[in-house]
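Not every chain is included here, but those present sit where they belong.
Order as written gives the chain letters A and B; numbering starts at 1 within each chain.
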Amino acid sequence: MTAHLVLGGARSGKSAFAQAAAEAHATSSGGRLVMVVTAQAFDDEMVERISRHRADRGEAWTTLEAPFDLPDILAGLVAGDVVVVDCLTLWLSNLILAGRDVATEAGRLVDVAAGFEGALWLVSNEVGFGVVPDNALARRFRDEAGRLHQRLAHAVEAVTLVVAGLPLRMK
Amino acid sequence: MTAHLVLGGARSGKSAFAQAAAEAHATSSGGRLVMVVTAQAFDDEMVERISRHRADRGEAWTTLEAPFDLPDILAGLVAGDVVVVDCLTLWLSNLILAGRDVATEAGRLVDVAAGFEGALWLVSNEVGFGVVPDNALARRFRDEAGRLHQRLAHAVEAVTLVVAGLPLRMK
């Protein structure tokens, strides 16, 4: 019944924060721990990396892959599930590179998150605090990420900014 | 009598935050709503974009253009005006590209903001949280923006950092 948006910079500890929060929640609720990864296993290195992360998390976690169909995957989970999505940045990047309709997909994600009947942590990179990027694709990505974060932040119950592993509650 | 600095990343919702704060203020104070835009209408696309933004804001707002002469424009406003400047980043960029004396102009802006006899929201991009940019102009811009923000933050009554549409009050 609670959706959280966890924003942070690169290597800020945002994933570890979300994972720890979900594990603490599952301990008390007894819900199933589900990690939804959005990285695409497009080569052997990524297959190996996704597999290693899965092993690192241990057997308590069920892992689902959702490089594109994140709203559908989340809609298919059951009440009581304790879910981390890691991360929205890669999902958005996948959508843009595949030429998908980002605004529509983002809208579907916001709807699913707002009505989610479990505990949900959506992890994403805050990428808007640098100078304007040189290349057009990076600018497009930055704009789409900012728009998605605003829409999600408005829709969810809790928003946390993670800096150097430390959480700053924004909402 | 109150000047605010509103910092945020790209697509962080900083402009919408400032605009909503100004509208709420004007509703109670009865002051005139003034939007000071700093974008330069250097081609048809920008002319069209500035015009569309003006239409989006509606008839309650008076729009002034100040790509360079921002301190003078602000100094010419009257007591009781409720003003948003959107944004300092473009103004600074215009000054740098035109070879103006940035430190002097920044000093004049700080003086006008500190003595402003209305309600003022100055919107600007925080651009210093990425890696050092490759090109010298971007580094110069980043340094000048950081210096301007420090001087303004010291001089004004209120500073807010906007992340994903959510305000974090810094001062």
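By our rule, contacts are C-beta pairs under 8 Å (C-beta built on N, C-alpha and C of every residue); 3 or more make two chains touch, one makes a residue touch a chain.
Just so it is clear, the structure is predicted and the values come from calculations on it, not from any experiment.
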item: Identical protein chains across the whole complex (2 displayed); value: 3
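In the analysis below, only the chains that are shown with their structure count from here on.
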item: Between chain B and chain A, distance of the C-alpha-averaged centres to the nearest whole Å; value: 32
item: Touch list for chain A against partner chain B, complex; value: 5, 7, 9, 126-132, 134, 142-143, 145-147, 149-150, 152-154, 159, 161, 168, 170-171
item: For the chain B and chain A complex, residues of the former touching the latter; value: 8-13, 126-131, 133-135, 138, 141-142, 163-166, 168
